[in-house]
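Would you mind keeping the following structure in view while I ask a few things?
All protein chains but one are shown at their positions in the complex.
When the chains are written out, they are named A and B in that same order, and each has its own residue count from 1.
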Amino acid sequence: MKWNKKDILGIKELSPDEIQFILDTADSFVEISTRDIKKVPTLRGKTIINFFVEASTRTRTSFEIAGKRLSADTVNISPSSSSLVKGETLLDTARNLEAMSSDIVVIRHHASGVPHMIAKHTRSSIINAGDGTHEHPTQALLDMMTIQSEKGSISGLKIAIVGDIFHSRVARSNILGMTKMGADVHVAGPATMLPPFVDQWGVSVHTHMDDAIRNADVIMMLRIQTERENQNIFPSLREYSRYYCLNSDKVKLARQDVMVMHPGPMNRGVEISSDVADGVHSVILKQVAYGIALRMALLYLLAGETK
Amino acid sequence: MKWNKKDILGIKELSPDEIQFILDTADSFVEISTRDIKKVPTLRGKTIINFFVEASTRTRTSFEIAGKRLSADTVNISPSSSSLVKGETLLDTARNLEAMSSDIVVIRHHASGVPHMIAKHTRSSIINAGDGTHEHPTQALLDMMTIQSEKGSISGLKIAIVGDIFHSRVARSNILGMTKMGADVHVAGPATMLPPFVDQWGVSVHTHMDDAIRNADVIMMLRIQTERENQNIFPSLREYSRYYCLNSDKVKLARQDVMVMHPGPMNRGVEISSDVADGVHSVILKQVAYGIALRMALLYLLAGETK
Partner (left out) sequence: MKWNKKDILGIKELSPDEIQFILDTADSFVEISTRDIKKVPTLRGKTIINFFVEASTRTRTSFEIAGKRLSADTVNISPSSSSLVKGETLLDTARNLEAMSSDIVVIRHHASGVPHMIAKHTRSSIINAGDGTHEHPTQALLDMMTIQSEKGSISGLKIAIVGDIFHSRVARSNILGMTKMGADVHVAGPATMLPPFVDQWGVSVHTHMDDAIRNADVIMMLRIQTERENQNIFPSLREYSRYYCLNSDKVKLARQDVMVMHPGPMNRGVEISSDVADGVHSVILKQVAYGIALRMALLYLLAGETK
């Protein structure tokens, strides 16, 4: 297969074959980060701009390290500095970055759809690093890469996603991807955290966590946004935690070889207990490591092959 | 010609020959950013510090990319971090950067004259990236480079600069440079935005925009600082826009091959209409692209040749 997409905007836009191709390409980048000299010259002379209008330490750091290990020139634009381009439209900012001959712009924005809009109007490759409550495709790809690497394949697995499905772009991208790759996806959360028409997304919907995780091969816990505590979505963190925290008792409901995932940052004791987060089933830090390889693969596919 | 200035502090300090030499040198750097591998080893092992006490996304990004394409080590110091050096004089900060063996310090500061003061007391080369309402020489140089590249030469052209001439360091540097290079410069703006004694700057002064842009070869629109709306400089943005917005009707007053420029960021609908900003006369994004080449040339002249 030859890669021919300009952008990575969402899992929605990717075919199963394309997802598989990305995951396979990413596999070949895992080894680089284990070397003594963790650097290859692949993207030397390419300019990658991390344009993060919404702040993010871990995703930005992951992209920056990925770019540097490929020898690209990486430039960060942070929320504080970008907010200073007052009065300028986002598209003008993006066109400016393009005029500086950027090869790839990695963009995170609090508004859904921004990366798509920018991608349509610039020749630079755009990678969506999270847009509003819409998609976070690179997170879903690294999650799928983790599952495939650890379980051999995604197809046929029972995967439970638990938490605030409604507001989570991680959930949305993963549901789109995992169902495309043939998984049996179950979601669970309080009714206030389930999107309308979620039953039409090709997943099984539960309000009881136990029903979702029973015999699951994979449990993915979502970060609860504690700042939503006063927004009438859930009564209290303690109440939420009582019903939707993954602790070691809950884990026993799943398959013995169940894999526990979390996109981070974790609220220990809220959506996941510490013994589970640090326990034998947890692959949470492996997700982070695979994230570097996955992002190296995407940067390579967008900047390395096509130009 | 051999370059022998330590610093780039203002257009005022540059002779016409020096300006021409910079523009010609910059020409030879344009091609690098069009390559597949946009990188040359020219400044390998040089340390360039972007010391931006006043925030700026685009100028800082432009300098950072320019430095990286020359293989220099670039370090950013941002307003938030630099404000933390409380109690320390600016000169002590600069001497510290010099003691770290920095080759070039690119400095932006809200106070006029700061780069000059620092340049006098350190051996590092200083580039003024904008000081107060004083000068912004690298913007003027990239503007002149754009004109020369697109029109062949600056001498003899009628150039109109429209907007808040009083508070604009871009206007000041461009007026100094363009008159030195033999252009016929016309400025226009409301009387409150014209500096005292502007008639002694070697330009024609107009309060009616039409008089300035009629038969112009180049129209440069200045960004209106919308935060000045309540400072009694102009009644309202709408009022300002009515008289000083460059729209397609106004453009017709100029020469058929007029070039429309703007230093960015644009306030679309205020000082420039969208159809003009995106129209056939606009070279606004070319200015950005030439900006990379121009800054590469300056970094090269200051760090590459002289040491």
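Here is the rule we use: a contact is a pair of C-beta atoms (placed from the backbone, for glycine too) under 8 Å apart; a residue touches a chain by one contact, two chains touch by 3 or more.
Small disclaimer: the values here were computed from a predicted structure and weren't measured.
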item	value
Residue touching the undisplayed chain, where the options are A:Glu64, A:Glu88 or A:Asp164	A:Glu64
Absent-chain contact - pick from A:Leu90, A:Ala111, A:Leu253 or A:Val288	A:Val288
Options A:Thr34, A:Gln200 or A:Asn232, residue touching the unrepresented chain	A:Thr34
Missing-chain contacts mapped onto chain B	44-47, 49, 73, 75, 77, 80-82, 84-89, 92-93, 95-102, 307
Residues in chain A touching the chain absent from view	33-39, 55-58, 60-62, 64-65, 68-69, 78, 80, 223, 226-227, 264-268, 270, 285-286, 288-289, 291-292
